[in-house]
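The complex is shown incomplete by one protein chain, all other protein chains being positioned as in the whole.
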Amino acid sequence: MQVLKPTEVIKMIPDGASIMVGGFLGVGTPACLVDEIINQEKKDLTVMCNDSAFPDRGIGKLIVKKLVKKLIASHIGTNPETQQQMIKKELEVELVPQGTLAERIRAAGVGLGGILTPTGVGTIVEDGKQVVELDGKKYLLELPIHADFALIKAKRSDYLGNLAYSLTARNFNPIMAMAADIVIAEVEEIIPVGAMPPDEVHTPNVLVDYVIVDGRR
Amino acid sequence: MQVLKPTEVIKMIPDGASIMVGGFLGVGTPACLVDEIINQEKKDLTVMCNDSAFPDRGIGKLIVKKLVKKLIASHIGTNPETQQQMIKKELEVELVPQGTLAERIRAAGVGLGGILTPTGVGTIVEDGKQVVELDGKKYLLELPIHADFALIKAKRSDYLGNLAYSLTARNFNPIMAMAADIVIAEVEEIIPVGAMPPDEVHTPNVLVDYVIVDGRR
Amino acid sequence: MDAKTLIAKRIALELKDGYLVNLGIGTPTLVANYTPKNVNIFFESENGIIGMGPIPQEGMENADLINASAGYVTALPGSSCFDSATSFGLIRGGHLDVTVLGGLQVDEKGRLANWMIPGKMIPGMGGAMDLVTGAKRVIVSMTHTAKGKPKIVKECTLPITSIRPVDLIVTEMAVIEPTKSGLVLKEIAPGITIDEVLRNTEAHLIIPENVPIMKIE
Partner (left out) sequence: MDAKTLIAKRIALELKDGYLVNLGIGTPTLVANYTPKNVNIFFESENGIIGMGPIPQEGMENADLINASAGYVTALPGSSCFDSATSFGLIRGGHLDVTVLGGLQVDEKGRLANWMIPGKMIPGMGGAMDLVTGAKRVIVSMTHTAKGKPKIVKECTLPITSIRPVDLIVTEMAVIEPTKSGLVLKEIAPGITIDEVLRNTEAHLIIPENVPIMKIE
């Protein structure tokens, strides 16, 4: 793990990259990293995130700035801009049930080829997917979602990169930390190695490549 | 959640029940609950556990007492009694790769119909299983493992049943707590409600039906 | 009593001691205000918390602690937080006793549509598909009609949320239970006649001999 500045770490992301971004309606989203993506005008991004938050918050800002080519999310209802761009075909949106989104990201992170979920069977989510019947019950075969980069937000890190999250700001962050080639964590503080008890580490250090400290706190 | 004595809680388990038991070579195994099963001579059990530990430790004791009809585990090498009973056909053993065992138990707990894993492809673990090919890579379709009872061991509980585990005694306990009809936790102490920070709860209280305190500590 | 209060009060009667309950965005959240006395309910929010408490006093908000509508909430003593995969594991794995959700339509098979109006409003399904598919009991909280048009219909014209039928529909006019034989009128609201319910319902309703009036204080 290496501690870098937001400018340095975002420089590594090329236009057209796929990035996972933690957060639920902006809470648990790495705000500094998102702002730096906007500063550096990264284009044609594929973004995986639970939702597109609000026009002025979370990854909603990336949508408003039209930096996103494709969005994979479970909910876009709180950001009118997302639906507008989708209707104008400026933005491709793949809507995924939230539990399925979590399992697909997890599957990529833990090396599974896919999972069978009852969610979405017999709905339009089934379209184009393989249906597997087991013991008379139907399931959709859902495939892993992997990304080039994961941008996650934790409360704190130690100097090895072990992460601890806070309350409902945990959400998608731990599973995204396993499902991308490069993992960048934004934290509020970095504490000494050994100051985080082993039982309270939420994401082990070996998963984290870079840590940036949110200077605004 | 209800706090009971080992005698009371084990009384609920009928002969022939399927029980998951936490632990890795005995560490993280609820020793009091195992001893009480022996006291009450529960018979014809189907036991799911990582391993059969040692003849005098963990679920190894259940094997020695011949209370187990079927064992689903990843490793039986440290308890010679297991292999002997298996060869004499007194005990049915299903050997499952450890990561697959974890995912199958988790799948039952989180409502998945199955998972696709590369582990075991082209080995004897593949026998009788469906092979699914995706993008030229083969996976085994592995099915959920559910039990009537889960007997787990935590370091502490609060009076609502929230659990926290200790170091490598966590192992299979959290996933088993999701995968059984009735969950019984053996703990070393019960602490006041509110004394366990929300971010440090490893198993939420709603999963736990009964708690017993190990009186020997 | 206004329609929303009536619905919330009636649904509150369905919640029993020790239940794990998810309340959907909007009107369903009102149910928490009317839970019976001496009944301990654990409210969860799919963004990752069990033991969610009421809105905090002004000045006591925590930026990391929100409900699924991004509103600030509190964490009661004994609450626990977890990631999105675990959260939906609890939901899809059958650990959630009740979910209360809003509805756009429910049809004679008990199927709910509540996540999009094609060409008009595409907020995405968020957690709804997992909640309806996975909860032990699904209760729909909705007005009986929208702009004078029945919402309880022969067959959903909007995309359904799950093929799994809901367990109870509560409106300001009636309590209706989907059964294998069809929709059964279980109760009517104070001051409403069976004829009025029938006039405002497109679906066929089975009318038992005795249809009691909702018992609301």
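Think of it as A, B and C in the order they're written, each chain with its own count starting at 1.
Note that in this section a contact is a pair of C-beta atoms (placed from the backbone, for glycine too) under 8 Å apart; a residue touches a chain by one contact, two chains touch by 3 or more.
Note that the structure is a prediction, hence the values are computed from the model and not measured.
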Neighbouring displayed chains - absent chain, whole complex: A, B
The listed residue (B:S18, B:S157, B:N171 or B:N205) that touches the chain absent from the view is B:N171
Applying the definition given at the start, please give the residues of chain B touching the unseen chain. 24-28, 50-51, 54, 73-78, 83, 86, 95, 97-103, 105-106, 117-125, 155, 165-175, 202
Hey, which chain A residues sit against the chain that's not shown? 106, 108-112, 158-160, 162, 178, 193-194, 196, 198-199, 201, 204-207
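Quick note on the criterion: only the chains that are shown with their structure count from here on.
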Measure off the straight-line distance from the CA centroid of chain A to the CA centroid of chain B, and report it in whole Å. 32
Whole-Å separation of chain centres (CA-atom averages), chain A against chain C: 29
Residues of chain B touching at least two other chains: 110-112, 198-199
At which residue positions does chain C touch at least two other chains? 49, 75, 81-82, 85, 88-89, 91-92, 134
